[in-house]
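Every protein chain of the complex appears in place save one, which is left out.
Letters are used for the chains, namely A and B, taken in the order the chains are written, and counting of residues starts over at 1 for each.
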Amino acid sequence: MLRYTLGRLLSGILTVWFIATATFLAMHAVPGDPLMNEKATTPEIRQNLAKKYGLDRPIPEQYIIFLGNMLQGDFGLSFTQQNRKVNDIIRDHFPVSAALGILAITFAAAGGILWGALTALYRNRLPDIIIMFLVILGISVPSFVFAALGQMLLVNINQWFGTSVLPVAGWGSLAHMLMPSLVLGLGTMALLTRLMRSSMLEVVNEDYIKTAKAKGLSSQRIFFKHQLRNAILPVVTVLGPQIAAITTGGFVVELVFAIPGLGRYFVQAVQQLDYTVIMGTTVFYGAFLVLMAIIVDIIYGFIDPRVRLK
Amino acid sequence: MNAPTALTEADFEPSPSTHRAEQLSRPSLSYWQDAWRRLKNNTRAIISLYLIMALAFFTIIGPLLWTQDPAAQDLDQISQAPALPKTARLVADYVPWQVPISAEHPAEPDDYPDRLDPVTDFRTSGIATTQSVRLTWSPVNEAGGYSIYRSETRPDGLMGLGLPLETVSGGNVLGFEDRLNLKSQSYFYSIVPTDGFDEFDVVTTIQVNPEQSITQSQAILQGLATPEDLPGQAITLAFHPFGTDYLGRDILARLMQGAQVSLFIGVVAPLIYVLFGVFYGGFAGYLGGKVDQLMMRFADFVVALPFLLFMILFKIAFGIGPGESGVMPMLVALILLLWPGTARLVRGQVLKIREQGYIEAARLLGGNSSYLILRHIIPNTMGVILVTLTFAVPSAIFTEAFLSFIGMGVAPPTPSWGSMCNEGVKTMLSHPHELFFPALFISITVLAFNLLGDGLTEALDSKMRSRDL
Partner (left out) sequence: MIQAFHWYGLNMPQRLLLLLCMLFAWSEGMAQSVDAASGTVKIAIAQEPPQLNSMKATDQVSIFVLGHVMEGLTRYDRRGNLAPGVAERWELGDTTAKFWLRKDAKWSNGDPVTAHDFVFAWRSAVDPNTASEYAFILYPVKNAEAINQGNMPVTALGIEAIDDHTLTVTLERPTGYFIKLTAFVTTFPVQEKFYQARTEQYAADAKDMLYNGAFTLDSWVHSASMEMRKNPLYWDAEAIKLNAIDADYITADTRARLNLFIDDKIAYTQLDGETYKDALNNQFRIKKFVTGSVYFLEYNYRDNRITRNKNLRAAIQAAFDPEEFVNKVLQTPGNLPGRSLFPTWIQGVEKTFREEYPPPEVKPDLTRARALLTSAKQELGLEEIPPLILLVSDSPTATKQAEYMQGMLKTRLGLDLKIDVQTFKQRLAKMTSGEFDIVGAGWGPDFDDIMTFGDLFASWNLNNRGRYVNPEYDRLVRVAMNSSDPKTRMDAMSGLQSILIEDAVMLPMYEQGVIYLQHPKLKGMRRTVIGSDPDFTYARIAP
């Protein structure tokens, strides 16, 4: 088991290195000058800036320097926020996104498994149709619509109560996290519902279910002990990478709810061609993602003992 | 027990021939034939088929029937809700108004007044049309200016006066012309006197209903009138059954044009990349071990790459000219970057199925790997595949909207359903129809493919075969 995990970790590290390299090359290949701004500056000033950030050296040399720094865990200073270290940016803002993301995933997973199981149980009857309708609505409408609607709902709730019951935006307490994480998790919830449903429907026809019924197990027991556990594999497959994606990518939600998370840095860094932040956030996300994928693989073994990853 | 009697040959007689038992009660069907048969009878699949046909009709035949130009900007009917054709009065081209100025009343008061009387005789000058509303009033003693506000509901006291249109400087200026985005609805104009610096708390309000009008040059440009038509005539404006957007473009026509891009991307892209993902994941899961590891790490690699950055790169790499629509490159980009999701899901399923008994049995019976994968494993992952296909459709549509937004994809003015949603969100509360219709069409598309997926699942799932007999 240990050797197995180590082997995977090694391949993970290799993958992260590939990600870093590919991003580095792409970043330098894209036209645009990270040091140029709306107000034009003289070539001399630009030269100075370039020297300060090491951009005047040939690209291979920059790459080696970057690799060296990365191995020491130093991603340098941001170009746009000139006094902040990229490490500090990640360290300050990732926990916020992570907290939001974890709550969102909890909602999504709980909701997805619940609704999915319900639709499978009441297949083709009213609850199934209603839930499926909501799922379709949920994925056909873009996420920023839900964010805007969610916030407006909060405003209306507060107005109806006459006092501020729930915060409309901002960060700082559990109450601040409720609506944003709900909105953030909606898409995943819809996906998980659907996956759970199809998975449950498949499982319900398996022979061992019939055997269990024949044996006389209560339907509740069959549901929880057999059906759920066997159907949950696709959900786990999706959850792993989704955790990585949601905890780092809630850009729209962070914007609408004024949450100081990492999501906006991902997007803004590319728009501003902030090289150091791009590299820092990409490597971080890549490492996180690969880690989640490896964990999912390990979990497979626990859920379904038949799965043996040679 | 009795003693057994001896049995002779005469005690046995051959049983009658049972050829009939070997007669098949129904024709022999292969897996796919059976699936097809069941699909045809499945209600969900049928509904979805009708929906898909309706969408295809809308996209292909629609523009031939509804010939309005999707890029034509009808500036007299901006952000209009769905309505029947409107009539408008033809008016002469706009000529700036000479605002009336009082000769007797001074521009500034001699001394700063403590209070001012409310404005009297506040009325419209001339006919109020959607081209301009001319307001005039009588001067207020000691006033140094006037502030004009406009609201769409009657103001309650001094708070809800509405939009501050203008603060006229000078107590002797007695008129103001409003041309800001006028529509043929009720407006409440309020006027508040000032001393040149601050507004005083007295307000006069009137209600004005501008008449829908169109200038001669606009009417001629749009082909609704000829130079012989005289001002005063009633012209019928262009009909917009689904309303117009923020630049006065017909939403129905834009939906039709947008359907081409959205359906193409929203259907073709998912089909291709899901297909690719299925095979990739299938092989990875089946082969297992180091190969599986390698393949999955490559999938992770693709997912971790910063999407926006690589999109910009693709745009350059594909050499899309400025302002050109790059649908093909976008398709390629979407495919190249979105397949890992399916691959991972399918691989997970395959890992589970691989160990099932029937696989081992089939292998023992002599099946080689591709036979096993194609014939046994993949059909059993259909459930997962169809789910991802359903979700891939709106995902592709919205990704396309995002890409067009940043300049890769369709160039303005070409619409797509996703980009229409983007634009409609901003006026969600004031003009919901701009968001509603494209979202509706996306929902219909997703619903159609979802039902199709459901139908296919029921048809293809081997376990459920036995249930519909």
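Some notes on this structure:
Heads up, the rule we're going with is that a residue touches a chain if its C-beta (ideal position, glycine included) is under 8 Å from a C-beta of that chain, and two chains touch if they have at least 3 such contacts.
Keep in mind it's a predicted model, so treat the numbers as computed, not measured.
For the options B:F279, B:Y371, B:F405 or B:F436, the residue in contact with the chain missing from this view is B:F405. Remark: the omitted chain is touched by one listed residue; of A:P34, A:G116 or A:G138 this is A:P34. Across A:A148, A:L182, A:A231 or A:M279, the residue that sits in touch with the chain not pictured is A:A148.
Mapped onto chain B, the interface with the missing chain covers residues 71-73, 75, 78, 94, 151-153, 155-156, 158-167, 179-181, 217, 221, 246-248, 312, 321-324, 405-407, 411-413, 422-423, 426-427, 429-430.
In the full complex, the hidden chain is touched by chain A at residues 30-34, 36-42, 44-46, 48-49, 52, 77, 80-84, 89, 92-93, 148, 151-152, 154-155, 158-159, 164-176, 255-258, 260-261, 264, 270-273.
Operating definition for what follows: only the chains that are shown with their structure count from here on.
Taken together, the chain A residues at the contact with chain B in this complex read 7-8, 11-12, 14-16, 18-19, 22-23, 26-27, 29-31, 132, 136-137, 139-142, 144-145, 148-149, 152, 190-191, 194-195, 198-199, 201-202, 205-206, 233-234, 236-238, 241, 266-267, 270-271, 278, 281-282, 285-286, 289-290, 293, 300, 304, 306-310.
Residues 288-289, 292-294, 296-298, 300-301, 303-306, 308-310, 312-313, 316, 341, 344-345, 347-349, 351-352, 355-356, 380, 383-384, 386-387, 390-391, 394-395, 398, 401, 418, 421-422, 425, 428-429, 435, 439, 442-443, 445-447, 450, 457, 461, 463-464, 467 of chain B are the ones touching chain A in the complex.
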